[in-house]
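All protein chains but one are shown in place.
== chain A ==
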Amino acid sequence: MKICVDLEKCQSHGQCAIAAPELFSFDAEGKLRWVKEPPVEQQATAEAAADACPEQAITIGT
């Protein structure tokens, strides 16, 4: 499974980091960090983060 974030769309709302803190976080400079290729068991968590994004900037691929 792959997580892609369109950083042009991302407005740092942080809803992904609330929905899936194990996959998304912000570094000290406020830049979004995420697990690019998490194990497939975390698919539902990743989908929840993508759904929660107000800008719909996150896509989950295979």
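As a working rule, contacts are C-beta pairs under 8 Å (C-beta built on N, C-alpha and C of every residue); 3 or more make two chains touch, one makes a residue touch a chain; residues count from 1.
By our rule, contacts and distances are computed from a predicted model.
A.B. asks: Look at the options "Amino acid/amide ABC transporter membrane protein 1, HAAT family", "Ger(X)C family germination protein", "Class III cytochrome C" or "NADPH-dependent 2,4-dienoyl-CoA reductase/sulfur reductase-like enzyme" and return the one that UniProt uses as the protein name of the missing chain.
C.D. replies: "NADPH-dependent 2,4-dienoyl-CoA reductase/sulfur reductase-like enzyme"
A.B. asks: List every residue of chain A that touches the chain not included in the displayed model.
C.D. replies: Touch with the absent chain occurs at residues 11-15, 17-18, 25-26, 30, 44, 51-52, 54-56, 59.
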